[in-house]
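All protein chains of the complex are present and in place, except for one that has been dropped.
Moving on, here comes chain A:
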Amino acid sequence: MSGNKVDIKVVLLGKSYAGKTCLVERYLHERFNGETVPYQNTIGAAFGAKKVDVNGKKIVLGIWDTAGSERYESMSRIYYRNAKAAILCFDLTDKSSFDRIRFWIGELQTHEEACKIYICATKKDIIDADPNTRDVNEKEAQALAKDVMAELYETSSKTGENINELFMAIAQYYLETVKTTEVKEDMIYLNEVKKRLPCSCKST
């Protein structure tokens, strides 16, 4: 999939073992190997792309699944640079992964202001099966999401719950903002023409 064919760059960030790769696997290939294949941490980052249809418009999502290991953090900028959307993943059964989200929020707010943040809670199926395993309070997560004006999605890669919705929301949001920026671009274009006109008059 060539780079110029990608409309939206989406990056997944979060602690290792938060479930980023499984989320992408579910979305791109509609499969879940979490129970059959032993855990494999991502090396660097993996790229995948998917074409989605939003209100009759075809959009290509370019998805970067990054490694969660701490050693990649210093290099993570090359992965989230110019991303339109960031999915910050945390594991509902692991509080420390939720705390890590704040780091990424800070990182994005300083370096990548234009990037829209989506907070994604993973492994919901485990919580559904046994509510005692929940380690992250829903209210707390919602408060954080509200703070940074992000949307919160509770997902399960095993059942597929809320995953399409998450990516759909990203695509839709993008389309909306593109419309407005397109209009802006048009306006600028007109202004430029206006500006240029007197010049050409002068020269003639």
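As a working rule, a contact is a pair of C-beta atoms (placed from the backbone, for glycine too) under 8 Å apart; a residue touches a chain by one contact, two chains touch by 3 or more; residues count from 1.
One rule holds in what follows: contacts and distances are computed from a predicted model.
J.: When you check the chain that is not on display against UniProt, which of "Actin-like protein-like protein 6A", "Vacuolar fusion protein MON1 homolog", "Trafficking protein particle complex subunit 6B" or "Cell cycle control protein cwf14" does it turn out to be?
T.: Answer from the UniProt record of the missing subunit chain: "Vacuolar fusion protein MON1 homolog".
J.: Touching the left-out chain: which of A:70, A:99 or A:140?
T.: Spelled out, the listed residue whose C-beta touches the missing chain is A:70.
J.: Give me the chain A residues in contact with the hidden chain, please.
T.: Residues touching the hidden chain, for chain A, are 1-4, 6, 16, 21, 24-25, 37, 40-48, 65, 67-72, 74-75, 78-79.
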